[in-house]
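Take this structure first; my questions come after.
One protein chain is absent from this view; the other protein chains keep their places.
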């Protein structure tokens, strides 16, 4: 079966799913003024596979000659990880710094499910792995778009799932029937859910025995009864009317997040991947994260490269490239971006084979990379804003430039460094404005801190992944205490 | 004459001024969907003077018993500076962190003009001071709203005004007639110009003899022929329809910036305050800055206090106040805000009397305060975003909460720490979102870096204001080299 | 009674006290090769009082015309605090950046004892205040040198005093007799103990009821039986032979710290200021800290000024003052030093009268100042080292310069910027080396972090001193939640 076309993808989303936007049920996500932009953006994935320029990167062919999306390729070597990273980076670059994500995160979840199912089946009398594999084949063969729901609403943060006053604060199994399990709860921050085909659900943390009913993982189609998606309206105002001149990113690129409600949803057993084995909830959450943070640092590369390029471009257009402080800021941006890139590649290079031979990127390196990105993002945005200048927020619009009455003033007064035209300079400003000083800009700021794990989560993983005995022994020896 | 009412202020803006917004001439700024919000916001100034709660802060009474706005009160003591600072802070707090600015910046310019005119008249055979004083009386007596245009478009940054290929890259005198001077050029970043009564124009930098025609300062009414205001459309999209629930800041608070065009504008001699005395261009620019940076750090106080409070409130609503990293971030925010406050007050305490007995805040302290604010703003925004959580950009809207179909889900799942309701929590999120993670949020980020002087400008002033001989001598003595 | 002379001070130290240095009992501290330098340094205090240049700063005259050291002057106004701060700063400047401390810290303890004794006597049927006042009169009238022992050895940090396996891990009362209390334990980091006359002992933390025997404060002469001082040998190697050319600081300036052992020391009741009233242990520790951190930031001023001056001097001697990165580092150092100075003065300005009318510097401001100093000290040392250059650690010595054989090479090759001689440049290097890149330099690094309270202690005080309700209410109002 060939990979899907953009049109097939769009068509697949008209399935009766329960999506709400600003309190209104959305009849057709593909034609919705806001979610439609997200569908457009997601189509990059299908378009790339069909584009000779990207096909070799985007598509792999298995032993039988069958093509499939590289996202679904199980990584069995450092090179697999590097190719996957390169694909994620390229897709995000085509997304003008916005990740596509309709297969990236889902395949991370599938890899993790493979690992933990293998572990479970080898340690218990379970048979999860075949189910995982059948679901994986289904996704890959049908070239599906996937979303992943992990973060619960959590209620009282100081208490575990079973200790909550509100028992549904974490998603849980409320019944087990012949047909399957029945689940209830709510998940936050579910990216691309509005325009994915399947939803994979994972636990968000380690569990204790009392939490057994909360140790649950599964996958369901988006139009499953009882599943409701409340789409966020962040950044949606006026989206449908945006011009690519003024909004070079968001006029065509959008990702939707939902609050995802499970109102006694029935999940057939064939789609259940964890149901009560509480000891495996933490490992599954972790296994997902080990793949997903690597995915994350891969799709942050075009974003940090764009910060560098934005500073370069406006330094040139503003005629200030030779100022000492501008040069310093450019170097600071370069070191920021390239440290992320270097650690990303090094994380792949240090990958280790785990269950089923799946190669997992080095968690220490990956988490350092992610923390480096996240902890310093805002200061580097500030550097770009500094070089760009206050016109980011006080400058005129395209209509002013095109006005017969006042346009000539702008044409005269906004000429940039090296004689660049007012129009080109304004266009450059618009890109840098969207990138750093707009709702999209702050969206990236907030994602830097929260998406794919918080700063604290990354610090925790650095501590856990580090071989503390090595340095402790080194120092004991040096101090004469060994 | 009593102070103006809000209605008188609004009425005064319907004077035929040439304002353009997105390429269209604006017929009436007070009813324009975007600029009208800025007029509303600016009205805070007139409302305060009329409000018993603020009258003693906002209004001073002169020897003759005549009341006038405290903004116009010439500072002759540390206490005058502290009262002025307190007024600016209070007005900005009523502006929900957005400065009002219709008298703040204008009075800074007036103070500076007094100082330099006094200097000029005492050193040259000029009579600028009486003109300045008459204009000052006009503004104060008529309780006017003022804008200040200073930053030129600048052309090639590596060259001075007279060396530019485009001779109008800096505003200049193109003719001198019996009626007055004729000026041509363009100024960027002119705040509140759309809704002020008078525009004060100052030079932006030190000048050389060749630049004499660029050494010009004056004031003109906003409806002066040849004066065109191109209003920025930043943050304007959908502004008119915003609800105070979702947009607690921008639904009611807005500041307009313009690119300000002078197309052979005639300025009568009575309103000319500098015209060719190039040696005074730098001192005038500097004198303005010495007052204006103090004004700036005063109106940043509600903003940094709001960052602290936002973090406190969401730490509480998210139920994470006791987490070690949250506590650390709160302390970091407190130290940030209170260092700014402490240095602001100390800058007033160390103020020195200059020309005409005007007390100027200590430039070293004020510039350290401003740099401290500006250099660290983004990192503290990141701390607030960290504590607030990803729901800032992925959460549902008010319509979802109020929907019969899906509202109950949110009511159930979004309860916050200490049992706070989903609605209150969402309202708190909305404020923190606007403050830190919205177009308004990034507007403040960009202003932090660029408004009232760049980081580099502040560093320069720190170097210039410091008594280097003191520490050099101290160290020479300690080293035995004295 | 007039103030003591240097000789009287030296003589008073020959009292049979039990001081050990590198395992050996010290017969006479004034002639000991290391401790003798500390005695010399401490003499600055007595020399200043006798020096017309400093007498008005160092000495106050009471109502009866009796002169006494200003250190003992109970602060009853902001001006008292500012004068005290100026005296501490001047003495430290004469100490070439090393604080003298023989009255600074002791008077902080006396002020705190006044406050808490007053509190105690007013709330309980105790009579501590008269004892405190008599001891205070004794110190002031006899112009004594004082040390303060506060930090216990602490044992297991996760447990309180009474819960320790080793009951003496915190100093405690082991017996109460007619003669007085008997105390046992050990205190760390007791500064200037080797060359003080009296030792004031304070509790180090808040206590619970179980800890009542650990809630103890008192004062004893240094030669009290059972009191043993183990002097630290840090930085002592070769001290006696140091030349002022090569070691412009440590050849003449030294502070001694001891581990202070109390082996069943009898303290007469007249000298007991707390004995079992566990509720007051925390307040007393805190009251001390509230005065002492203000003292600390006052004596850090010459140190940070010296960093600025060191960078200025070597930038000049190295001929690099105009380099952009050097200018940036100088500005960074200036802002660091002047922010500390500004907050110190502001802390005094915001002082509040407490028990007995004693004015306490504002704890929020003082702790921000101290944290600012401590948290950023190392990075500013790095800036000075950067400007100074690698010759700090690779350069030749004075003997090389003075050698007939090789001296001429150095005279030729080490000429500095502006034609400064090799000798002057070497002398400047030596000062900067001692200041930043020597045992003295790292001593100051470690003190920055640990002395007068750790970074964590300062953060805790910032959190405690802040009026959280103010900002929380501000934000609730702004968000429409009030």
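In this document, chain identifiers A, B and C correspond to the written order of the chains, with residue numbering beginning at 1 in each.
Rule of thumb we're sticking to: a residue touches a chain if its C-beta (ideal position, glycine included) is under 8 Å from a C-beta of that chain, and two chains touch if they have at least 3 such contacts.
What you are looking at is a predicted structure, and each value in this text was computed from that prediction instead of being measured.
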Sole contact to the chain not displayed, among A:2, A:33, A:225 or A:342: A:342
Contact partner of the left-out chain, one of C:45, C:89, C:143 or C:168: C:168
Chain C residues that touch the omitted chain in the full complex: 20, 22-25, 151, 153, 155-158, 166, 168-169, 186, 188-189, 228, 230, 232-235, 237-238, 257-259, 261, 263, 318-320, 322-323, 325, 377-379, 381-382, 385-386, 389-397, 399-400, 402-403, 405-407, 409-410, 412-415, 417, 433, 436-439, 441-443, 445-447, 449-451, 454-456
Contacts of chain A with the absent chain, listed as residue ranges: 93, 96-97, 244-245, 248-249, 302, 305-306, 308-310, 312-313, 327-328, 330-331, 334-335, 337-339, 342-343, 345-346, 349, 364-365, 368, 371-372, 424, 427-428, 430-431, 459, 462-463, 466, 468, 470-476, 478-481
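Going forward, only the chains that are shown with their structure count from here on.
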Length of the line joining the C-alpha centres of chain B and chain C, rounded to whole Å: 43
Gap in Å, rounded to a whole number, between the CA centres of chain B and chain A: 38
Centroid distance [mean C-alpha coordinates] between chain C and chain A, Å: 53
Sites on chain C at which at least two other chains make contact: 328
